[in-house]
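With one protein chain withheld, the remaining protein chains of the complex are depicted in position.
Per-chain numbering from 1; labels A, B and C assigned in written order.
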Amino acid sequence: MKKFLNNVDQMLVESLSGFAAAHSDLVDIQFDPTFVARKQKSDNKVVLISGGGSGHEPLHAGYVGRGMLDAACPGQVFTSPTPDQMLAAAEAVHAGKGVLFIVKNYAGDVMNFEMTTEMLPFEHATVLTSDDCAVVNSTYTTGRRGVAGTVIVEKCVGSLAETGADLASCKALGDKINVRTSSIGAALTSCTVPAAGRPTFDISEDEIEMGVGIHGEPGRRREAMREADAIVGDMVAAIVQDIEAKQLPTHGDILLLVNGLGATPLMELYLIYNTAAKLLTEKGFHITRSLVGNYTTAIDMAGASLTVCLLDNEITQHWDSPVHTAGLRWGC
Amino acid sequence: MKKFLNNVDQMLVESLSGFAAAHSDLVDIQFDPTFVARKQKSDNKVVLISGGGSGHEPLHAGYVGRGMLDAACPGQVFTSPTPDQMLAAAEAVHAGKGVLFIVKNYAGDVMNFEMTTEMLPFEHATVLTSDDCAVVNSTYTTGRRGVAGTVIVEKCVGSLAETGADLASCKALGDKINVRTSSIGAALTSCTVPAAGRPTFDISEDEIEMGVGIHGEPGRRREAMREADAIVGDMVAAIVQDIEAKQLPTHGDILLLVNGLGATPLMELYLIYNTAAKLLTEKGFHITRSLVGNYTTAIDMAGASLTVCLLDNEITQHWDSPVHTAGLRWGC
Amino acid sequence: MNSHTISLYAAAIRHAILDHEADIECLDREIGDGDHYINMKRGCEVIASMTDELTALSAADALNKIGMKLLSTIGGASGPLFASFFMSMSKTLKGSETLNTLQMALAFEAGVQAIMQRGKAQAGEKTMLDVLIPVANTFKQMAEQDKSSQEIATALKQVASTGLESTRNMLATKGRASGLGERAIGHLDAGAKSCEVMIHAVCDAVLIS
Partner (left out) sequence: MNSHTISLYAAAIRHAILDHEADIECLDREIGDGDHYINMKRGCEVIASMTDELTALSAADALNKIGMKLLSTIGGASGPLFASFFMSMSKTLKGSETLNTLQMALAFEAGVQAIMQRGKAQAGEKTMLDVLIPVANTFKQMAEQDKSSQEIATALKQVASTGLESTRNMLATKGRASGLGERAIGHLDAGAKSCEVMIHAVCDAVLIS
């Protein structure tokens, strides 16, 4: 393992300190319990709190700011944060209209947020994201994983909350976007959890992991490395199949997010975008919004994910509204 | 080599096509000769044209748009673009007040831009960036390399040009920023030029390349891998020494850019920021502007560079002004 | 059992977990996300640092304190599960001073039930419960039959190992491995492994004393 770090145990604190220093105009940070909150506190609005294991940067701390999250609770690398973090964050940012938790669907995250809400003195609701359509036809029962689609939920619900909408409406929009969003990832290499010091999985030069999770969890299948068009073709097919399975329209306006998993250069991400956009357009979709870059990473994994969100006027409007965070910024 | 690509020869065209499609609100692209230009043509202003080898994305095409470049000419990977590209770009975007070329100081880039200007029918000037202070006390004569500091030049001169300033003023600001900017990079791994198919250099698990160039050129020295604080300490020392050698003040307001070279995750970049910011502050600098992310990359290299720009009111004001490009956006 | 014994057991558990770093880490890498050993270690270290504080408390209060501390320290899936285990044990033992074997067995059973509730999981889903449920059952049975601590400890070690081994050919239907379908088959569950290691550590401590 070769990384810029001093001491594995201090890595997260040092990195978060750097984040807070680099964005001191936007956020405040607190340690023990650890959370990142907007510098400018909100007033009389539903506050959005997200969190999850670290290693997915800029998710979630990078999405704290105007028009998006009010606070984020970073856990240890790939380990969901703990209830005391979420309670402290809620206490710090609550603005009189309740707390909406945005939680990626993993056993650990769900249980920690659940225990939080059992202790929380404020009105609250939770949007559970589960956009990863990697695993199909399985007998699993805990449901799909939340991956890069979470960014779209955080952006749009953040926008709605900014208008003063109530908790139920915010949750409803989040749930709607989650249903209308499908993602799938493919890895060329493993990630390396710093404290583990070695790659999570072994993969040879001529293999890829199709349907990989953002923690390096194995996906659909290990398959032969092929040309980008073939890989992206399979990813698009999985997404289209998922949209069909959800009985949603396979035409109309969409947002296409090509997300890098950490070590894949923009040149490749744009190449993937090129193929994905062509295939989706042929299928009958109309790509009206795009995002290409590292938005939900898996530490240092070489790989990428595709996310398609079926837009409607409401989602589009909230996607377009001003946002000012470390990781996403436009309109202001 | 494991990359998302179909065919090495088509990689650049496919990637640029994806870029143009993903940002069709911002840019138009033309091939043969290849350049990327603002969708919305400027009127009565100095136009800024940059270019260079591909592989440094988002540099330069990602900086085309309001408040920054008018056009960018992407060359083959790590190979400067050709005069026909620059001539076609200038022809397409010229807006009556001359052309300012922003060129990173490499023999190839300089010669191609020089041949361009010999043929150009418009008033023109060139800002040659040379912020890399990696190599000191050497007998070389072609001068320092232009690296990530180029982004600051493009941003600020782009802002000034937007105000209707004349060619001489734009060049003067660019030259001033270049003098006030120092950078240095360190690589943990090599990059792989796709057409070459193998890493440019070999480096073992316990070595780093200090002072590496953004094309994987060897730097100051091969040295032992150490903790981040030690590496960053040396980088900061090199920058401070360079500022002293230029007889510029080692105090006052600065912009600190921590730039990822392609495969280094944000978590590590922020950790580097944390250390660099501490050391620079101790030294007497006051960090008033920051940028952390992948802004001038070396394909898929794991590594990072530090850039310090000595601010003054003029530079700060132009840094803060609205910019809307694929790679940098704020204020609009 | 009192809070002093609890601290001794905690120390034994910590040593055992550290000793099994390679196995535990490897299992969570294979069908999980590779952090389970680190999570367990973080939990063990924080409890070790609390020894003085814990020994000043009643057994029930010490267990509650352990649960609370694990909740705010471990995170991930295992954090809330182990926290629920200890907090529920504590609730069951509330008021009792030194504890007999049956009280312990019943408290353990309550702890395991708390895990089942928190995780919405049963036996056979390829989780730590495939070790914990059979251990809880045997523990209670043998305690009701008034078996000696030695006999019980010996039996529970065996049951834990069998439970762990049973996860090998299961499909995972809970936790992170549940996304893997058939691909999880052939691998032991990491949480089951760390439970087996911990149970062995405590039983060995009982057998030695």
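The rule is short, and it goes like this: contacts are C-beta pairs under 8 Å (C-beta built on N, C-alpha and C of every residue); 3 or more make two chains touch, one makes a residue touch a chain.
What you see is a predicted model, and the numbers here were worked out from it, not measured in a lab.
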Checklist entry - Where does the absent chain make contact, in terms of the chains shown? => result B
Next on the checklist: Touch as defined at the start, partner being the missing chain; which of B:D84, B:D175, B:E223 or B:D253 qualifies?
Outcome noted: B:D84
Checklist entry - Quick one: which of B:K3, B:R145 or B:K176 touches the chain that's been left out? => result B:R145
Next on the checklist: Using the touch definition from the top, which of B:A21, B:L48, B:A71 or B:A134 touches the missing chain?
Outcome noted: B:A134
Next on the checklist: Contact with the hidden chain only, please: which subunit B residues?
Outcome noted: 33, 53, 75-85, 106-108, 111-112, 114-115, 132, 134-135, 137-142, 144-145, 193, 195-196, 200-201, 213, 215-219, 221
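The working rule: only the chains that are shown with their structure count from here on.
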Next on the checklist: Using C-alpha centres only, name the chain that sits farthest from subunit A.
Outcome noted: C
Item to check | Approximate Å spacing (C-alpha centroids) for the pair subunit A, subunit C | outcome: 32
